[in-house]
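The structure appears right after this line, and notes come after that.
Complex shown without one protein chain; remaining protein chains in place.
We call the chains A, B and C, going by the order they appear; numbering starts again at 1 in every chain.
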Amino acid sequence: MAADIISSIFGDMTPLAAMIFLLIGALIMPAVQMFGKKHTVTWCVALLMVILSFVTDVILLTNDVEATYLGVKLNTYTTLMSMLFLIVLFLVVLVSNVSTETTKNHAGAYYALLFGATLGMLFVASSSSLLTIFVGVELTSISSYALVALKRKDGRASEAAVKYAIIGGMSTALTLYGISMIYGIAGSLEINDLANYVTFNDFTWMFGVGLICMIAGYGFKIAAVPFHMWAPDVYEGAATPVSMFLATGSKKMGLAVFIQVFMAMFIISATAGSIFGLTVQYIFAIIAAITMTVGNVVAIAQPNIKRMLAYSSIAQAGYILIILAVMTPQAEAAGIFHMFTHVFMKGGAFLIVGGLICAGIGEKISDYKGLAKRSPFLAAAMMLFLFSLAGIPPLAGFTSKFFLFASAVGTPGAADGTWIWLAFIAILNSAISLYYYARVVKAMYIEKGETTEKIKIPTIFTVAIVVCLVFVIVLGVYPDLIFGYCEQATEFLL
Amino acid sequence: MIAEFTWLIPFIPMMCFLMIGIFGRKTPEKGGYIAIAGALLSFLIALAISIEYLGSDEFANGIAIESSIRWFEIGDYTLNLGYYVDGLTCVMMLFSSFISTLIFIYSIGYMHDQGERKNRYYAEVSLFLTGMLGLIVSSNFLELFIFWEVMGLCSYLLIGFWSFRHDNGDEASANAASAAKKAFLVTRMGDVCLMGGLFIFLNLFHSLDYSAMFESVEAVAAANPGLFTLALCLMFGGVIGKSAQFPLHDWLPDAMAGPTTVSSLIHAATMVKAGVYLVARGFPLYVQDVNVMLFVAIIGGITAFIAATMALNNMNIKKVLAYSTISQLGYMILSLGAGGYLWALGYEELGALGFFAGCFHMMNHAFFKALLFMGSGSVIHGCGTEDMRLMGGLFKKMKITATTMLFGCLAIAGIPIFSGFWSKDLVIDTAMNAFNNGADGAAIWFLILWLLAVITAFMTAFYMFRMWFMTFMGEPRENAQHCHGESPKTMTTPLIILAGFALVSGLFMFFGLTDMLAFEGEAIDGVEHGIELFTNPFTYMTIILAILGIGIAYMMYVKKTMDPGKFNKNGESWLYIALTKRWWFPDLYNQISWKLGYGVAKGVNYIDRQIVDGTVNGLSSAVVGGGDVMSKVQTGHVQDYSSVVLFGVSVLSVLILVTFALLGGF
Amino acid sequence: MSMILSSLILVPLIGAIIALFMGGSREAYSKYVAIGFSAITLIIATLLMLGIFGDFADLGESFVWIDTSAFIMNYALSVDGLSILMVFLTALLCLLVNVFSLDEHRENNNYFYALIMAMEVGLMGVYMAADYFLFYIMWEVTLIPMYFMISWYGGPRRHYSAIKFFIYTHVASLVMLIGIFAMGYESVAAGGVVDFSFEAIKNGIGAVAVETQSLIFALLFFGFMVKMPSVPFHTWLPDAHTEAPTEGSVLLAGVMLKMGSYGIIRICIEALPEAAAYWQWVIIAIALVSIIYGAYGCIAQTDLKKMVAFSSISHMGMVMLGIGCLSDAGITFAVFQMFAHGLITAMLFMVCGMTGHKVGTREIPLLGGLAGKMPIYATFMMIAFMASLGLPGLVGFWGEFPVIMAFYEFILDNDVIWMLLFCMLSLMLTAGYYLWAMQRTLFGPETKKIDLSKAHDVGHYEFAVLLVLAILVALFGVWPDGALQFIDDYVDLLAFTGVI
Partner (left out) sequence: MIPMEYFLILAAILFVIGAYGVLTKSNAIVVLMCIELMLNAANINFVTFAAFNYDIAGQAFVIMSISVAAAEVAVGIAILLNAYKLRKTTELDDAKLTSMRW
């Protein structure tokens, strides 16, 4: 019903429906700020646009609408991914107005950039050509450089932005070079054609160079080791809502690219067992293993909680990269599901950090001492988010990791064990991660703080945290809520 | 059928234990009377059952009254719970409960000044009695084993009765604690062997019921000779532990740290008798293997001898008695071994004689050893020390004690008419029989054993009288001077009763005891063998040796015409030192237990901390350290980051080529 | 469908939640809430055990929980002779622990009771789960309360011990998780849907090649082995026990370690019998090493609780030995030993933990002559030690004797009679360390190294709890059939299905 209304409004452009709201949002936000005077008004309008977009998307998702408009696709996959990005945007926008870190003077530009970045993500999710994907990714990237820098009075933010922009620019160049190589050898930018090419042709050096350059370029987006170096600095320097946006949204977009480009390209040849396909699988397996190990091990050494969360994000990306080694639809579904749970748990953790910064608590783990006394709710929520990240049942992080590791072990009827070593590395990493998550829990619950004064964080933050918390628990005990869609989405890979 | 109530015999002391434990504190003597009543009641029931059994057809036909109920199953094997009454059971339960009753009565006097602790004492002795009586009436080896262990526990508790807050200070309590531990541990070693034997038996016989096992023993032994022998040896290991046989005899002298009544209980009525009883009970099994019987006899002979030697120069009145117990137990085991050996060779009558002699000696020993211990208890009670060097001349002050103890000494020394004479000479006779009839290689062993037994008889007479003389004759020394006279009636009455038994219990063999202690219906003729003793020249030899021993003791310690110092070079001869050091057995045990126990444990602990746990901790610190090191790569220079990216690209390029090549792509 | 089994999980869960929110002024009443709810749980468990609610087979509950294209996971609970004992033990110990801790005054008492109840939830879930997913979740759920229990209420090195416990066992359970996946995948044909219920996987996995089965077995076994724990993966246990509060130790040793052996029987043996036969020698070897090593470890310890912790390793080795025999008797009495050890070790830890509160230290060299000062304490300690060293007439003996009996049959079949020596050695060592410890703590001269003037004997609540345990220890010692009847039913079933 609702889907019909949307179709009747947007007509052929239904695939663009959710994006259109964002686009409108991005365009009008500066104007709204100008006329609205009060930044709360700006915030309300922004929130409205996000909600409109989100509702549209959810309606399309739940009604299984399929359409294509000028190469922009609309199917379960695209709507699902869009929903993920919109959830992130929603959470970020929700808290931006009360966060002391985000700019109020340039609220219009801030929201416009957020919308722009999200628009890019949605665009990427709906694309099936390297060209459009490239454009979408750049839209997001460039917006996020600016977003990071938008904490204008903070030297650390501008330093982070410089680093981010330079590494980002170089990655863009690498990507572009890689795409050009692949374009040259395969003669097309459409993923379908590329998949065909890979299936029916032998490995050539040019293709190899292109592939590696692309992996490196997009690896930067998901902060895969060794392209991860920017992430901790940027997450630390940026305003916490922005860090959250990067860690949950921008990184997920990178993973979406990995799924749409590399997985789509190689899944056929991997299933067929060609050596070329297997080589690529191994490459991804190695990257995955290194990424999660480095992420987790280095996270132990971090005294700053935002940096720690950054490294933990790197590790989580490593877990998700398992799906590119395994290359099965089952794995893809698990990966998408893990992205969702990761949004809530990592987002929740960042929200708490952001909220506490508003309340004057520092970013050091040692600043969290005695938090359980000062704010039992925040401490409990933080604990649940962290345990969920560590994969402790019955929280969402466990369930999604359960699916992920399950896919690494094999498929029904064939626990063949090719990637079982990856599963072992992953579980060892899980255990390592427990160490640093538990360190925070220990600080909050067990160590005595200097004061037992109660903490008050903005109500909006609490609302956002509760939303995350609810999903972390609900997705843990009832994953079918989303996992069904994740499985459906895998049908639209090619 | 009163035999149906056999289960009451252990059950009553058990109830007494619980009653005393729960509300004994509130009764007079802190539960002492409950304990006495329980023991007495058990005795009376045992008496009634014995009378009934002895008058029944079963007894006439040489079969046991047996009844059991299913307890539970281990795999395919059903374990039962029941009672088993035959002549041996009757004899055992009668003297155990009777002597225990007397000891409990005696305790009223002896433990009078112990205050609140009496409660614990009476509870524990009741449990002890439960253990012994339960062991006696058990219908299978597992049940026996359970009670066997219960006794082990009780001995632990009772030996350690003064292991804290000892009246004589801290060192004494430390001693008691260590002695209790040693007693339990050493007997436990035997118990573990016994348990091992039971595994094999259970597997071989598919049951541990006496009746079932005795029925099929021949077939089973023939089918699995190796395992059967092993099982017998292991089972005998239990005996060695419990009955303090060589080489596990060392705990018994230490066990003197407990109250004297407890020693009396352990040595006379319970505990150490259990080992002998186990051999007697398992006799049908033992006689299947002639070599095991030889082994048993040898252990018995060596024990008898070694223990007697160590008693020769001991100055502690209770320890002398302890050694004498070990020595006498050696006699019993020797007799059973030799008898079994003969039976196994087919000399059924001689074998039955050996069996009878062993059990008979056990009974006699129970009476006179209870007497001796309680007498020594009376002495200790009177003069407050156990060191004989501080006694002397007590005869005048404690006439009843001295006289009754004299009876005991005469009995143990083997002076005719007294009980010990009959049984001991039958034992020595059995050893001789085994020499005369034994197979070629083994016979010589029995000659040696016979010699050892005879020498032991001489030594026994000597050290017992040495003890008696040192205690009761001569000049009153230090403690004897403040001795406050004879003990109360509760203590002397049991002594007098037991003295009577020490005098006459040997004569039971002429009045039907032989029928009760008949092995497989092979009853020997008590009168015939009694008379035969006096036609045997060796009997006179042992009598003369015993008198000689008494004489030497008299010369040394009363007349002082012989100086003991001359023989031991004033305590410096190696033999004397060896004896005071107990042939270095305690040192050996200590070495073994420290090296094998604590030493290995230290090693294990070191490995555990350093290697096993060290690996875990090392891994974790490696990870944490790795984190520190790797985070240093994050220099903050954006161009370093770029370099890493480009480096990563190059590594990936190499990697993709190598992987492709390894997978066989080229 | 009856909800009896679910109620065993729900009741403590509600208790945990209520206790959790009873902070501030209501904190003092949280203990009564905990006691109330655990008492209800115990009543339900007891009635269940007595068969009031009908046959165990009729009580199973099963709902599809997660339904994806590759897996089906169920919320499935069931009890049988094996689980009912553990369920009963859990319910019993949780109640006893709650009562035991009544006298203790600690900060945030409500959290403490919430943790105990939360642990009960997890334990109940593990012992009743009939689905691997549920089993695993519940398995992990037990970890967190224990972690907090140690790191909040524990001793001086609690942080180290807690995190070690947490990570060590977490790794193990993750390895087990991989085993579960592998087993699930192998149990269906290619392209099929994996039903993670015990029943479905058991039916499916039988047809798989023994090599594959044995690999899966190894993964699962590792997970369980660490939990049990077996040498050489035991080092988390002594640390955890030393630092954990008494109540935590009781639950940890009393019921949590049993999760390991329960898992081995329930999963490794039941579903993968052929693989079990393949690994039999390894299991036996691990068991023997654990027994002996644990016993030697005990001798060297100076901390009473650490000693008891090592003794747990040794005794759980005995369980492993029984399981390794793969025979009717072996498994029956391995289970019995689990039950027996649960009762005994609870007592042991209560007594040894009490030493710390009452006397001020648990270091054996500093103690001595406590029997005079604290006779009731000494009596219970002695009962516990004696039961643990396998004194016949107490429950520990029936966990030891028959297991070795079963092992004897094994060694007889394999003609390695010398292996009996290990068992005998272990029995000796066990007696040795307990007696030595008693000699040094209870007996001998009263210690002067520490101030005994404040030492006091057991309190009323502690006395009641210990008495209940002592009575049970004696009761099942003379009436092992009380527990065996349940196990027999279960083992008969195993034998019937050809597993052993």
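Note that in this section a contact is a pair of C-beta atoms (placed from the backbone, for glycine too) under 8 Å apart; a residue touches a chain by one contact, two chains touch by 3 or more.
Predicted, not measured: the structure shown is a model, and the values here were computed from it.
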**OP:** For the chain that is not shown, enumerate the shown chains it touches in the whole assembly.
**Re:** A, B
**OP:** With the full complex in mind, choose from A:158, A:196, A:418 or A:488 the residue touching the hidden chain.
**Re:** A:158
Original post:
Which listed residue (A:89, A:107, A:179 or A:242) would be found touching the missing chain in the intact complex?
Top reply: A:179
Original post:
Of the listed residues A:22, A:58, A:142 or A:322, which contacts the missing chain in the full complex?
Top reply: A:142
Subject >> For chain A, the residues touching the chain missing from this view >> reply: 131, 134-135, 138, 141-142, 145-146, 149, 152-156, 158-163, 165-166, 168-170, 172-174, 176-177, 179-181, 183-184, 187-189, 232-233, 236-237, 301
Original post:
Given the full complex, what residues of chain B touch the hidden partner chain?
Top reply: 631-632, 634-639, 642-643, 646
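As a convention for this text, only the chains that are shown with their structure count from here on.
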Original post:
Is the way these chains touch best called a line, a ring, a star, complete, or other?
Top reply: complete
**OP:** Can you pull out the chain pair that has more C-beta pairs in contact than any other?
**Re:** B-C
Original post:
Of the chains shown, whose Cα mean is nearest the mean of all protein Cα atoms?
Top reply: C
Subject >> Length of the line joining the C-alpha centres of chain B and chain C, rounded to whole Å >> reply: 37
Original post:
Cα centroid separation between chain A and chain C, in whole Å?
Top reply: 42
**OP:** Could you give the separation in Å between the centres of chain A and chain B, each centre being the mean of its C-alpha atoms?
**Re:** 77
Subject >> Residue list for chain A, restricted to those that touch at least two other chains >> reply: 435
Subject >> Contacts with two or more other chains, residues of chain B listed in rising order >> reply: 620
Original post:
Which bits of chain C are touching chain B when the two form their complex?
Top reply: 164, 167-168, 231-232, 234-236, 293, 296-301, 327-330, 332-333, 369-372, 382, 386, 391-393, 397, 401-402, 404-406, 408-409, 412, 417, 420, 423-424, 427-429, 431-432, 435-436, 438-439, 442-446, 480-481, 484, 488
Original post:
If you look only at chain A, which of its residues touch chain B in the complex?
Top reply: 162-163, 166-167, 170-171, 174, 203, 208-209, 211-213, 215-216, 219-220, 225-227, 229-230, 232-233, 275-276, 278-280, 282-283, 286-287, 294, 297-302, 432, 435
**OP:** Show which residues of chain C lie in contact with chain A when the two form their complex.
**Re:** 23, 66-71, 133, 136-137, 140-141, 143-144, 147-148, 151-152, 159, 163, 166-167, 170-171, 174-175, 177-178, 181-186, 188-194, 212, 216
